[in-house]
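Only one protein chain is missing; all other protein chains are in place.
By letter and in written order, the chains are A, B and C; residue numbering begins at 1 in each of them.
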Amino acid sequence: MDSLRIENKDNALHLVFSGEITLEITTDLKKAIEKAMADETFDALVADLAQVTFMDSSGIGFLVALNTKIMGTGKKMYLLSPSTQVRKTFELVQLSNFFTILDSEEDLLQL
Amino acid sequence: MDSLRIENKDNALHLVFSGEITLEITTDLKKAIEKAMADETFDALVADLAQVTFMDSSGIGFLVALNTKIMGTGKKMYLLSPSTQVRKTFELVQLSNFFTILDSEEDLLQL
Amino acid sequence: MTSFVLHTHADPGPSRKLARAAMSILGETVADKDVLYNFDLALSEACANVVRHAYEGMDQGDLEITVTIHHPDFVTLEVADWGPGFPTMPQDVKNAQPEAEGGRGLFIMSELADSFSTRKQDGKHIVSITINIGASQWIPYE
Partner (left out) sequence: MTSFVLHTHADPGPSRKLARAAMSILGETVADKDVLYNFDLALSEACANVVRHAYEGMDQGDLEITVTIHHPDFVTLEVADWGPGFPTMPQDVKNAQPEAEGGRGLFIMSELADSFSTRKQDGKHIVSITINIGASQWIPYE
């Protein structure tokens, strides 16, 4: 999928999103991520949102559902350097403090 | 006007067009060119069409009218390096051989 | 006042194309990038709602976007469907719980809008979003 690259780095499963996260794409994203979660061993999930140009409430719903799922397995989920567009949508729905947001990959290593 | 730059070089009045030549703009173009033709001394008019991204039949009509006017004053009109888009419109209406087309400014010096 | 009416079948692909076509009109009207992003987001929410909810349990019907430009004051976006309408009208608009997967679309629209309303008219259900445009945020008017 053009809009998602998945990498496993030091036991952290990185989901590198790009482009738009909207209704059209969330079903495909879910499938790809579920497959990776079944195949890989990891302690933490990192959703890299730096290259996301647009995100609406379907995108929010998708991230909330992913977060619930990860928490249910006792693992941690982080959002990495969300773009201003993503931050804007989070702020609108007052979820800026709901997720753990990291500003850079260095922050991840220091956890 | 953003879409027209006028320069007088060696007695040739250069009209350097850019962007679209369509209905919306031809009236303004005509006014600007008439003013320049009244103010400047020149032997030839060069319509530089290299940076024209779109031209429809209003653009064609505008160039034909300009040509008629210039011929009426005993001067010459040349089209300089028309873009592929402009060439395409000329071909469609079978006017590729109606105008004198120059491929480069050097061709102009050799006239 | 200038109006643009855009109409298609409420399937996901065509609806997104229609929304982008509406954004093309807005992009030649409004210069401010943040305001354009707000329109894009509000439109995306309204169209997604028609695609997902308006025709639930029946054949998918049509979607209509109306962009009305009230230069130099505001722009109104209206998104209409011909479905049976909202479960409750007027719709009570509030934010969802953090853990909820859905229920944020109408709230986002109302937050982005300077004036937000839903109404029934001529057999359509219409969501209406008005956003004020500051003097410096317009593309100079022809």
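One rule holds for everything that comes next: contacts are C-beta pairs under 8 Å (C-beta built on N, C-alpha and C of every residue); 3 or more make two chains touch, one makes a residue touch a chain.
Note that the coordinates shown come from a computational prediction; the quantities given were computed from them, not determined experimentally.
Undergrad: Based on the whole assembly, the unshown chain contacts which displayed chains?
TA: Looking at the complete complex, the unshown chain comes into contact with B, C.
Undergrad: Hey, which of B:13, B:29, B:47 or B:60 is the one touching the hidden chain?
TA: B:60
Undergrad: Which of these touches the unseen chain: B:1, B:95 or B:109?
TA: Only one listed residue reaches the unshown chain, and that is B:95.
Undergrad: What residues on subunit C make contact with the chain left out of this view?
TA: 2-9, 11-14, 17-18, 20-25, 28-29, 142
Undergrad: On subunit B, where is the contact patch with the chain that was removed from view?
TA: 22-24, 54, 56-58, 60-61, 64-65, 68, 85, 88-89, 92-95, 98
The rule we apply is simple: only the chains that are shown with their structure count from here on.
Undergrad: Centroid of subunit A to centroid of subunit B, CA atoms only: how many Å?
TA: That gives a centre separation of 55 Å.
Undergrad: Between subunit B and subunit C, what is the gap in Å from one C-alpha centre to the other?
TA: Subunit B and subunit C have C-alpha centres separated by 44 Å.
Undergrad: Quick one: subunit A and subunit C, Cα centre-to-centre, how many Å?
TA: Averaging C-alpha atoms per chain gives centres 27 Å apart.
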